[in-house]
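Take this structure, written in structure tokens, and hold onto it; I'll ask about it next.
Excluded from the complex is one protein chain; the other protein chains are retained at their positions.
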Amino acid sequence: MIIDAIKSKFPGSIIGTGALVDKPMLIIKKDDILKVCEYAHELGFDHLSLITGVDYRDHFEVIYNLWSYSNKQDLVLKVMLDHENPKVQSVVSVWKSADWLERETYDLVGITFEGHPNLIRILLPDGWEGHPLRRDYDMQKEQYVLISETGEDIVTPDPSKALRPGKY
Amino acid sequence: METEQLMINMGPVHPSTHGVCRFKLIMNGEIIRDIIPVIGYLHRGTEKLGEMKTYLQFVPYTDRLDYISAMPNNYAFVKAVEELCGIEVPRRAEYIRVIVMELNRIVNHLVAIGSWLLDLGASTMIMYGFREREKVLSLYEMLCGARMTFNYIRFGGVRDDLPPGFIEKTREFLKEMPSRIADYEALLNDNEIFLMRMKNIGYISAKDAINIGVTGPTLRGSDVDYDIRKLQPYSVYEEFDFKACVRKEGDSYARYMVRIDEMRESLKIVEQALNNLPEGKVVSQTPGIGTYRWAPSTVSTFFPRIFNPPKGEVYSRVEAPKGELGFYVVSDGTNKPYRVKIRSPSFCNLNAIGTMVRGLKIPDLIAAFASIDIVLGDVDR
Partner (left out) sequence: MDQVEKKELIDTTKVRPKKRVPEISREKLEETGFLKTLLYSSERSRERKESILFSTVDQFLNWSRITSLWPVTSGLACCAIEMMAVSMAHFDIARFGMEVFRASPRQADLLFVAGTVTKRMAPRVKMLYEQMPEPKWVIAVGSCATSGGPYHESYCVLDGVDKIIPVDVYIPGCPPRPEAWLYGIIQLREKIKKEGYGAKWGMDK
């Protein structure tokens, strides 16, 4: 029912349908995600539970989980992105909870959200190199954190200043 | 007269914050103009470890997320994988899970209220709270051997059956707990100092709360009736008679009253569960989950060594004591998950501190921040 309403309004945007065990799922084109989200917000989906990114080796996926308090329904939206240049529009203007969820996805998976007011790292320090949850992240490379004189973090791969010398 | 805005750093190590959380406060004299939380000092990389460990090896890591109440965390992950595989859990195991999770809800609210009052300068409530917590922890120790990180709820049931003497001791605890809750209310409800520090501090409206993504007792204190145990019932919660506690005012005092009411409802649920406890096995005998007998018949559980769920994705959520805890699991048919994503309640609730605190002074910030009840293991994962 909800799917039919969205299909009739945006016929060209939907690429596929599916189900996440028992929740209806729609795969949307990358450029239309903001319009579909605004329409879903009007239909009554006012709680954004989750925004995630997953790295399959040849493409990225971004998943949005929505819930409606008034109709008591779930909806899942998915967007497929290229591997070289993962960019998608930000939905901060619709739900404010997307603020920190998108920052975390940028930090750990490396997907850029256009239109986000403050897209900087949130869980890792600012100068960290690499995005850990990608499949090609090098776990053998160690990076250490020092404090500068102003109190901000500096990230270096050099352990000589960070660790105690000698045997422990 | 020239004035400037001052930035004060409430650093990661501070006796008032619940862990290592840092705030940058932009002040105009004594009034707070803006607040920027800086998190990530306890980021341990649990999600990356989820891709390197098998399903059964990942269950202890879920304990360490919200370490004050560890059973619902276990249950959220186990429920997600059980939905993916289609495993049916026996009824006795479901009842034991409900008993254990509701007792954990009581422990969590006791610690929350206790440390909230310790931040405000009163040390009585935390002594009372930890005294009751010791009784519940001795019950847990009888059950699974650990005090804080249990690793008790497994795929297809629970780890082991109830030991002899557990039901009698739980009934003793249930008998004396209502008078203790009456003690706490007599100490705090009409206390002038408490009311002055709590009423009208940290107000958030229902519309703002829903938009920012706040869940749990913080949301129910603002007149929104959202309790996952009632709206999307999981496990055997449909068979129990309890109500979701909602208050109208939206300030810190309302959130405190919601927590006291929830403790009473949890006691009711545990009593009903003990009265109707069915007989039977505690681990599912569904074919496909595998049987691997590793001890003689004194151990009533069988656990598979190799556990391969089918390909697919699942997102399932649970009403943890702090809010909505969700796990998004992607499986590719091997014995290790492809991706585990944790939607933690404290991470999304911390977003609301900005709206609650603008225009107040620093001691009000401490009272409002403690009323959201976050735990840094959940925020940073």
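Note that the chains take the letters A and B in the order they are written out, and that residue 1 is the start of every chain.
Note that a residue touches a chain if its C-beta (ideal position, glycine included) is under 8 Å from a C-beta of that chain, and two chains touch if they have at least 3 such contacts.
These numbers come from a predicted model, not from an experiment.
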Quiz item: Which of the displayed chains are touched by the chain that has been omitted?
Solution: A, B
Self-check item: Chain not shown: contacting residue from B:31, B:52 or B:231
Solution: B:52
Exercise. Could you list which residues of subunit B touch the chain missing from the display?
Key: 4, 11-13, 15, 19-20, 40-45, 48-49, 52, 60-61, 64, 67-68, 111, 115, 126-127, 130-131, 133-134, 147-149, 376-377
Self-check item: Residues of subunit A in contact with the chain not shown
Solution: 124-125, 132, 137, 139, 143-147, 149, 153, 160-165, 168
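Simple rule for what comes next: only the chains that are shown with their structure count from here on.
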Self-check item: subunit A and subunit B: spacing of chain centres that average the CA atoms, whole Å
Solution: 24
Self-check item: subunit B-touching residues of subunit A, taken from the complex the two chains share
Solution: 20-21, 23, 46-50, 52, 54, 63, 65, 69, 72, 76, 95-97, 99-101, 104, 108, 121-125, 132-133, 151
Quiz item: Which of the residues in subunit B come into contact with subunit A in the complex?
Solution: 9, 39-40, 43, 45, 47-48, 83-84, 210-213, 224, 226, 231-232, 312-315, 317, 324, 326, 328, 330, 338-339, 341, 343, 347-348, 350-351, 380-381
